[in-house]
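Here the complex is missing a single protein chain, while all its other protein chains stay put.
Chain IDs A, B and C follow the sequence of writing; residue 1 opens each chain.
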Amino acid sequence: MAKMGKKNWVIPDGYLPPKSSNNLESHESICILNLNKETANISLKFFFEDRNPIGGFQVKCQGQRTNHIRVDKLKNNNEEEVPKGTPYALKIESDQPVFVQLSRLDSTQKELALMTTMAWPLN
Amino acid sequence: MAKMGKKNWVIPDGYLPPKSSNNLESHESICILNLNKETANISLKFFFEDRNPIGGFQVKCQGQRTNHIRVDKLKNNNEEEVPKGTPYALKIESDQPVFVQLSRLDSTQKELALMTTMAWPLN
Amino acid sequence: MAKMGKKNWVIPDGYLPPKSSNNLESHESICILNLNKETANISLKFFFEDRNPIGGFQVKCQGQRTNHIRVDKLKNNNEEEVPKGTPYALKIESDQPVFVQLSRLDSTQKELALMTTMAWPLN
Partner (left out) sequence: MAKMGKKNWVIPDGYLPPKSSNNLESHESICILNLNKETANISLKFFFEDRNPIGGFQVKCQGQRTNHIRVDKLKNNNEEEVPKGTPYALKIESDQPVFVQLSRLDSTQKELALMTTMAWPLN
């Protein structure tokens, strides 16, 4: 059944709120589920409104494991981070079929807000 | 892989909350991802409960870019805006295959609320 | 393109919060988009955890219109309402292909919360 996953996914609405409060940091999590035996090697690419995409963000998800990747803690192979307060979109490429969901926690204000969606499969 | 996008999408639940607070304006964002090389020319049409649909809202999303379109800032070719406090639904037509997600931020009250969903493909 | 809609949809998570505050009534909205020319005649059936389903809720959505149906205001042909504070699931049957999304606004507490999802197509 693991092979029912997909290797390539997109998410059009990404955004890291620049403010946080109450010790709960505003963030987005890219949540991966890998039902295979083999580790999935995953590459993330971020698209913007007014500049070229940035790639080179490498993450892993072991077999039979999940990985809830914090976007605000990522660095690519040029030590670049994903900018805050900037609309982005996201492409996820994996060498193993996986399942992908994105969630955002926004604590700009004292009481947090949440949203989530499954990613959209490319193939 | 760009061709895995779709040219036509719908979203049944649209709504612009008439109130905002705390310097965070209530809004909806139509988030487009265009993985093609060519610019996508996008036409938006809004459907209502008790009046004819309104079209003529033209937006663009460059190739290899995202565009997070603020519905509350749109004007069509007759200078019409999308009314606030009025339930609507939405059709998105693009001349290039794209990916579409809609998110709403509601700051009617002091602490914001969020919701999001992928749009539904028509073809 | 209207024919790309579906006649039958389900939503597993329905719930009407029993409390509200701040003049914003907690509710769920079943949001229909009808891209056909003809009016869609829609029948709603509610499923519960510990009792038989209740049907007989009839609504309409005109052609080229949306209808954001407030679940808390529905009555069926036996004058029954959907109970509050009770988990339910929902089946939507339409004589025309339509598009369906469910959203919940919860104002149990002073600051509202939102969630939304596309319904799941049956055919």
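Heads up, the rule we're going with is that a residue touches a chain if its C-beta (ideal position, glycine included) is under 8 Å from a C-beta of that chain, and two chains touch if they have at least 3 such contacts.
In this text the structure is predicted, and so the values were computed from the model without any measurement.
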item	value
Residue among C:27, C:65 or C:104 touching the omitted chain	C:104
Chain A residues that touch the omitted chain in the full complex	1, 4, 22, 24, 29, 31-33, 35, 64-68, 99-101, 103, 110-118
Chain not shown, touching residues in chain C	8, 10-13, 15, 47-50, 52-53, 87-89, 91, 104, 106, 108-111, 113-118, 120-123
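The rule is short, and it goes like this: only the chains that are shown with their structure count from here on.
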item	value
Between chain A and chain B, centroid-to-centroid distance (C-alpha), Å	22
Set of chain B residues in contact with two or more other chains	110-111, 113-118
